[in-house]
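Here the structure is laid out as structure tokens; the discussion comes afterwards.
Left out: one protein chain. Kept in place: all the others.
First chain written, first letter: the chains are A and B, and each begins at residue 1.
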Amino acid sequence: MSVILKTIAAAGVLAIGIAGAAQTADADELANVKSAGEMSIALTGAYPPFSLINEQNQVVGFDVEVGSEIAKRMGVKAKIVTTAWDGILAGLLAGKYDTIVGSMTATAERKKVVDFVGPYYRDGRAIFVSSSSSLTKLNDLKGKKVAVTLGETHEKWANAQKDMGWDVRTYKGLPELILELKNGRVDAFIIDSIPGRVAATKGTPIKMMNLPDLEGGNLPIGIAIRKGNPKLAAAMQAALESMQADGTYEKISLKWVGADIR
Amino acid sequence: MGLDFSIVPDYIDILIAGTLWTIALTILSIIFSVAGGVLFAILQLNRHAAVRRPVSFIAWLFMGTPLLLQLFLIYFGLVQIGLDLNAFVAGVIALSLHFAVYNSDIIKSAIVAVDKGQYEAARSLGLSQLQAMRKAIVPQAIANVTPALGNMMIALLKESSLVSVIGVMELTLSAQRAISDSFRPFEFYITAAAIYYVLNLGLEHGVRIAERRSARYR
Partner (left out) sequence: MDFALMGRVWVYFADAALVTVQISALAILLGLILGAVAALGSLSVKAYLRWPSRAYVSVFRGTPALIQLFLLYFGGPQVGIHLDPFEAGVIGLGVNIGAYMCESIRGAIISVDKGQVEAGRCLGMGHVQVMRKVILPQAARMMVRPLGVNSIALIKGSAIVSTISVLELSYTAHRYISSTYKPFEMFILASIFYLIIVSIFSYGVGKIDKRVSLEN
């Protein structure tokens, strides 16, 4: 009995050790990606028009196509992985995938833990209210209930606006933000302007507040990779720039957003 | 990357808030799931099939499908029929409903099991139906169900972690919030596990006390 148990325990430890060793990144990860023949790309799949699930259960969207095109130009296949936003950066750091092409704003704080390729588009903060709402100015929102997504830059920003007296509610993602606004549980939600504007054109009963002086109105959106991989960064940057130069980027942008959002 | 538990104390206020919400969620759901269980049990013992069958169907449906699915249905679905619920309320409803159907099974068996003879003996001693129920049947039924219901409550505490997926800021989601800021999943999930373990021990202790007290009526 004791011999059997010891053997099982030893085998287990050995197996875990081997698995761990096999995954240790060796030198620049570009070599790993090339030898694997594929690059795994993480996004949420719940952020139209950048990533969404179509009826055929496929992940599609602007981010998906940009990411896939970059992989293609690097000579590898793209493997799209969906994951919740609040764990997406931790997942990259833990080596669960090679990169995040998930509309992540390249903030100074994030640059401390990851490197950014790009930027591949620019967008800015916006506040959305229900179509029937009478709130138009930022001050109208004083003391109101405001929804944000856990882990987004808007969450930090909203919590920092003490003088607005907001009741900040955090949710898992955009679908929940829209749901809560629709059923009146919150008065407004804060996200990047493009997803909200696209949803509004598709019939979602929301409208963007016209706030030209809103802080964080125009920011670079980047592609995140782990630090210490200059060759991978260079390869991805080159691929991105080539697709921006030959019109492929513009086509993707017009298809999903209706404008060139570079 | 290694382990560094020294950052855990920096987020202690988030974790404590989450723990309190978990406790609130659990207590409310336990209360409603027991009440619901009694209700469903009585309905399932009703004379009329028209009352029994729909209730049995719902019970079968809720026992055969995952709690997580039921959670999505209640949170996203009830809004569409006009009931707007915040995530916490949806979580309590889902947990209560899910465990109510399991509890109803337990309670049903216990009611039926209390010896018929006891009921007749109580009546022959001159007790009215209500008194017979109150003084003979119900206490014994309670003694019968307490261990099994206690196990359900213990399970409920752990299942409460699932409501994190609809955004309720209980212990699990609070740990995730700390993680999205610090990038240290191992440290925070171990801490959360330890807190749940302690809560679990507390609940188990409470259940054992309840078992001993109710056993007096056997």
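One rule holds for everything that comes next: contacts are C-beta pairs under 8 Å (C-beta built on N, C-alpha and C of every residue); 3 or more make two chains touch, one makes a residue touch a chain.
From a predicted model like this one, the values you see are computed outputs, not experimental measurements.
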{"item": "Sole contact to the chain not displayed, among A:55, A:109, A:163 or A:213", "value": "A:55"}
{"item": "Of B:15, B:100, B:145 or B:162, the one touching the omitted chain in the full complex", "value": "B:162"}
{"item": "From A:173, A:196 or A:222, residue that would touch the chain that is not displayed", "value": "A:173"}
{"item": "Chain not shown: contacting residue from A:36, A:94 or A:113", "value": "A:94"}
{"item": "Touch list for chain B against the chain that is not drawn", "value": "1-3, 61, 64-70, 72-73, 76-77, 80, 158-162, 164-165, 172, 175-176, 179, 184-187, 189-190, 192-193, 196-197, 200-201"}
{"item": "Residues of chain A (touch criterion as defined above) contacting the omitted chain", "value": "1-2, 5, 8, 16-17, 19-20, 22-23, 45-46, 48, 52-57, 81-84, 87, 90-91, 94-96, 173, 175, 179"}
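Here, only the chains that are shown with their structure count from here on.
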{"item": "Computed distance of Cα centres, chain B from chain A, in Å", "value": "36"}
{"item": "Sites on chain A touched by chain B in the complex", "value": "86-87, 89-90, 93-94, 113, 150-151, 170-172, 176, 179, 182-185"}
{"item": "Touch list for chain B against partner chain A, complex", "value": "1, 76, 79, 84, 86, 165-167, 169, 173, 176-177, 179-180, 183, 185"}
